[in-house]
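With one protein chain removed, the remaining protein chains of the complex are shown where they sit.
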Amino acid sequence: MSGAELVIVGAGPAGLTAALESAKSGVEVVLIDENERPGGQLFKQIHKFFGSEEHQAGRRGYEIGYELLDKCKEAGVKIMLNTTVWGIFNKNTLGLVTQNKTKILQAKNIILATGASENPLAFPGWTLPGVMGAGAAQTMINIHRVLPGRRILMVGSGNVGLIVTYQLLQAGAKVVAVLEAMPKVGGYQVHASKIRRAGVPILTSCTVVEAKGADSVDEAIICSLDSQGKNIKHTEKKLKIDLICLAVGLSPLAELCWMAGCKFKYLSALGGHIPVHDEYMQTSIDGLYVAGDLAGVEEASTAMEEGRLAGVAVAHSLGYITKQEMEERKKVIWDSLQFLRTGPFGEMRQKAKNELIKKWSK
Amino acid sequence: MNMRIVEHPILGKLEKKKKIKLWVNGRQLEAYENEPIAAALANTGLKVFHRTQELNEPRGIFCAIGRCTDCVMIVDGQPNVRTCVTPAKNGMRIQTQKGLGKWSVKK
Partner (left out) sequence: MVLPEKTAIIIIGGGVMGCSIAYRLAKAGQNIVLLESRNIASGASGRNGGMVMQLDGRDFDKDAILNRLTYTRKNNRILENLADELGADLEYTKCGSLDLAWTEKELEYLQKLVKFQKKLGDTEIQLLDRKETKEKCPLITSCALGSRFRSSDGTINPFKLTYGFASRAKKYGAKIFTGVEVKKIVIKDGEVKGVETALGHIKSNWVINATNAWAPNLTGEIDILPLRQVAVVTERVPALAVFPFEAMLDNQVIFGTTQTATGGLIVGGLGTQARKKIDHYCEDVSFAEIQGSASIFTRLFHDLGEVNIIRSWAGTMAFTADGLPCIGPSPGIKGLFIAAGFSNGMAFSAIVGKLVAEYIIDGRNSLPIAPFDPKRFWKRKIKWPGIYNYTILANFLGR
């Protein structure tokens, strides 16, 4: 089969580490991203990461992003930016569009690392300007340096909701409250404590009922939920806000996998319909791999490990490393992933991953 | 109005970047060259980017990464341009898009 040795779609954390890992073994890599610059969600992450030292603990997402990028350039990875992959044909051929020109690119191996997109939450008034994803607000403040609002309601207290709340405070906005539909906070306590200390109340068993405003949001109606998750009458409160951020989860951007004909499994712990893959990140289609949020919504640190795993597998598949080397590297990466997937959230995800892999391992 | 974050505890002071001029619904506006059009507009406090075809409802930025098409506007005569992923260039003419916009058919 002809074509590039390895094409990676998506230059976020998973794509970057996949590129680096395979390039350092000698693979010729083409790394594609639809944005002006690579890094995916890393550049929005201005907070310090957790984990051990080797997991970049204490470093900010964007620092990691720049470093990976430099290393990829040094390793000779060919990076194509402002290029959208819009189709996959025959399981090995990609349709690209760049600068309004369509191209086709054949590949011996493909790693899809296209990430995930924010889930919407529908309620009356949700389509008004002034209601946006929490990630969208994060993009506006950390990358574009523009505040999308001054008095903000955050819906959802998972890690994204808590972290973005803190970052909105850092950007100079007031976050009037964080709402959480469940009876307890969704994200890590350390994040929750930080924003509580900063004066932001986290209202559990609470949800947004309506967004009001003429041409944009200027008021939110919230109310309390009972143990069945139903609205409790007469508990409505009005909040004067100009921005509502929705932090209600992410779903993998799996269109290319669907188009290629990959098998999927539905796992809510990982964000929805996940392309089935083995312990080397290979999907049900030979030569097609997935890594990062596409393979299950987790974190940047796990994304980077999965990218490495896919990179190792491809390097072996092309004959650049021996089976032994591959297995050795795989063990190190799996140990790392195990370490990262600790705690109640991590364990849930590891369990879901095991289920996924068990179904497909060769 | 100015929503720009000039000083930031982590990201530091806003870099000095080249400024350009855009025309928005006939009025002149300043922007940084190559920043997304939507960022430049949001900076002025603009909320309504287009209105829907059937019910004329207002729409603005929602996903900010080019997926949802809520931020589309008419740019240099072309409708359906996703302003959150389109870099601003000097002299661009931007208009609020009403519904599906006007598509010019050559005679």
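Just so it is clear, A and B label the chains in written order, and each chain counts residues from 1 on its own.
Everything below uses one rule, namely that a residue touches a chain if its C-beta (ideal position, glycine included) is under 8 Å from a C-beta of that chain, and two chains touch if they have at least 3 such contacts.
Quick caveat, the model's predicted, so the values are computed rather than measured.
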item: Chain B residues that touch the omitted chain in the full complex; value: 53, 78, 80, 99-107
item: Chain A, residues in touch with the chain not shown (by the definition above); value: 87, 89-90, 93, 95, 102, 104, 261
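In this section, only the chains that are shown with their structure count from here on.
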item: Gap in Å, rounded to a whole number, between the CA centres of chain B and chain A; value: 25
item: Complex contacts: residues of chain B adjacent to chain A; value: 3-6, 8-11, 14, 34-36, 39, 42-43, 47-49, 57-67, 70, 85, 87
item: Interfacial residue positions of chain A with respect to chain B in the complex; value: 34-36, 46, 60, 117-118, 127-133, 135-137, 139-142, 144-148, 170-172, 215-216
